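Below is a slice of the complex: some chains, not all, each in place.
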Amino acid sequence: MKRFEPKTARFEERVRESFNRQTLMKTIGARLLRVAPGEVAIELPFHDGLTQQHGYLHAGIVTAIADTACGYAAYTLMPEEADVLSVEYKINLLSPARGEKFIARANVKRAGRNLTVCEAEVFAINDDKEKLVAAMLATMMAIRGID
Amino acid sequence: MKRFEPKTARFEERVRESFNRQTLMKTIGARLLRVAPGEVAIELPFHDGLTQQHGYLHAGIVTAIADTACGYAAYTLMPEEADVLSVEYKINLLSPARGEKFIARANVKRAGRNLTVCEAEVFAINDDKEKLVAAMLATMMAIRGID
């Protein structure tokens, strides 16, 4: 995988501060795992208040952790004066999201001045075994000053 | 807009029963508004436990109500023996999701035996004025028996 150079030494601190302001992540019980240049992983334990009609994790929550991982993967490569917004994403739900916990892993495919393209995979974990349940391709934008 | 013929007279009851089994919808405070053949609308009041880092509604929650509206719009046209699953979707976040409440409106673009394609728009509402904040294009699948 390509190696990226962060534009600020505070890239991880900035991601963790911003993540902590996302009240949704606290509401659903998600936490940041890995934060590296161009890469972020987020973990979410299953909770029975987050399901769709069959008792699996709702696709919207699968998407929320994948989107957040993509956004912060992009953010690790942005300069101090920039913030990050999601422009758009597409996600394929590959298997029912049935698991004790879930991990979303995102990485940057191309970092531009304004737009950064990321991909993420979400895995369901049961008995320490991972199964791929979703794949995302996302476009993130650096915003400077007013949003 | 094209008119659709439901395959069961219980289409609305089926949607409402299934929606009530989605614990996520209760957790976030969403409720079903309109259920008509090929069309579903869902309302979500803003809540400060559902935000991203700037205090707006998190894109994952915007997506969750759009996905759910698309899924049930497709489900209104499915026969009694079928259930619905999200195959994939793409969403553009058009404006910051800042509002007192939000409405996702979905309609079916093409209903097939196995796959149904839907689109949804999500609006933010402030002082009774609607602003478009997201647009989704989604593929839903009818499943028969166990997946």
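We just call them A and B in the order they show up, numbering each chain from 1.
One rule holds for everything that comes next: a contact is a pair of C-beta atoms (placed from the backbone, for glycine too) under 8 Å apart; a residue touches a chain by one contact, two chains touch by 3 or more.
Being a predicted model, the structure only gives us computed values, none of them experimental.
Complete-complex copy count for the single protein sequence, taken from this structure file and not limited to the 2 chains in place, is 4.
We adopt the following convention: only the chains that are shown with their structure count from here on.
Chain centres here are Cα means. That of chain A falls 22 Å from that of chain B. Looking at the complex, you find that chain A touches chain B at residues 18-19, 21-24, 26-27, 48-54, 58-61, 63-65, 67-68, 83, 85-93, 96, 147.
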